[in-house]
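Missing here: one protein chain of the complex. Every other protein chain is in place.
Right, chain A next:
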Amino acid sequence: MNLNRRSLLQLSTAAVAMGAFTLPARAQAIEELVIAYNVSLPSWDPTTGPSAVNPTIQGLYQSVFDQYILQQPDLKPAPGLLTEWGWNEDKTQVWMTVREGVTWHDGSPFTAEDVAWSLARVAKPETGSPIQFVWGTLANHRVEGNKVIADVAQFDPTIFKWMYFLTGYVLPKAYYEKVGAEGFEAAPIGTGPYMVEKFERNAFVRLKANANYWGGKPDFDTVTIKFVPDAAARVAEVESGNSHVTLEMPYEEFNRLKGGPLAGVSAPISDIGMIFLNDIDAMLDPNVRKAALISIDKQAIIDRLLGGYGVKIDTLETPQYDAYDPSITTEYNPEKAVELLAASGFSVDNPVKFKIQTTKGFKPKDYEMIQAIVGLWRKVGIEAEIEVYEIAKHYELRAADQLAPAAFYNWGNSVGDPTTSTGFAMFGPSPHSVWDGKDLIDMIGPLWGEKDEAKRIEGWKAVDRYIAENALVIPLLQYVQPILHAPGVVVTPHASGALLPHLMKRA
């Protein structure tokens, strides 16, 4: 073939056209499910490093690996790799029964040894698990038949909840020891519903269905998850038919598309928006705190800024959490806020002044919400100066207890236990807490090791009531996660916020 300039040009044009026409069409039946995901996956080890505690990528991990205990879409636990679990009578030991007949992705059998080894591995400080302080409360892990027994070094009532939370994954002992950390990173295997076929960092992961999955083979044989961090590009992906499912887009875009060529589901997830109050400066005055709390019309903010996609909350517990108490409420009462501020010598003409920190664009309408709140505060005699910061700076300031008197943040608690919401957010000695009042520390302290579960939950409800009555934090809303998808797929949302391909079915 003679290749001259003209024929090369013609060939190129034809080739590009050919490439363009391979684009998938939305109208076609879905053979291979394509998901445009909002974050990329940095590492395949779900138990160590920063990725292990990143809630947004847990859905990717849960596609490949199983957690010790299965978490259902409503956050409730269910038998998974462990079919039964519990403490002995005096709670000095834990026991776990391991599911039989499960295989790893390489075909080797899953055994109780894998569970014992996985638990012991993350309990060692040198492994580098960020959750070592939890896993380290168990020691002397041993196997007895298909049971795993461990001694309780320090009683933690939430230990089994961590088994379906961050880093609570079972890894293959024999395979990991054979290939090492690097080999596992290059070719990870789990017992999960999907197997990793191809992975390009920052680009995509291609998954193949695990035909031997103990929970039943997933509906889609092949799933490609593209990492598309830009929200506009994600929307374009599903709008053009390049992808079938995506999540986390502006609510306006969700509303525009869900009733048209695409379908949409939106459900409350376990993340909440809140304002930390630091016990410094103006926040030492209870009148100021209470006025700041009751002058915010949360429902109006949800309706007008978030298009109704949010659930108003008055404690740090959402309705799905174990210690949720609907009787604990805080009112919206700007007139009373004016009276409270007047009692402390403040008014619209002589406002109390403090700084409020917020992220901008980290969560939907975060900055706009704070702008609206500052506007509401101004009407009652609070003048707040907004400072925008990056989420990384928030973490650092919070760990050093150097946040401003008020600071917006979103808190995730996909296990729904009060220790991982109110507990860590409000217990003074915790590096995540901002309020350091001794009265609250004294209330929370005994609950960490409380062995009577009913008493423990009631205790946390009392703590929540005390916090609400004294305005020690400002809970705002529970987020609603928008998911857009092609009509050919049915998506089941998970209240943890994880987008799980094995819960998706053909329509």
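The criterion applied here is as follows: a residue touches a chain if its C-beta (ideal position, glycine included) is under 8 Å from a C-beta of that chain, and two chains touch if they have at least 3 such contacts; residues count from 1.
One rule holds for everything that comes next: contacts and distances are computed from a predicted model.
Missing from the rendering is one chain, named in UniProt as "ABC transporter permease subunit" (options: "ABC transporter permease subunit", "Xanthine dehydrogenase family protein subunit M", "Ubiquinone/menaquinone biosynthesis C-methylase UbiE" or "YeeE/YedE family protein"). Looking at A:Trp117, A:Phe160 or A:Phe227, the residue that reaches the missing chain in the full complex is A:Phe227. From the options A:Arg206, A:His244 or A:Lys312, the residue with contact to the unseen chain in the full assembly is A:Arg206.
In the full complex, chain A touches the omitted chain through residues 11, 15-20, 22-23, 32, 36, 40, 42-43, 45, 48-53, 125, 128, 130-134, 166, 181-182, 185, 198, 200-204, 206, 222, 224, 226-230, 232-233, 236-237, 239-242, 389-390, 392-393, 395-399, 413, 419-420, 423-425, 429-432.
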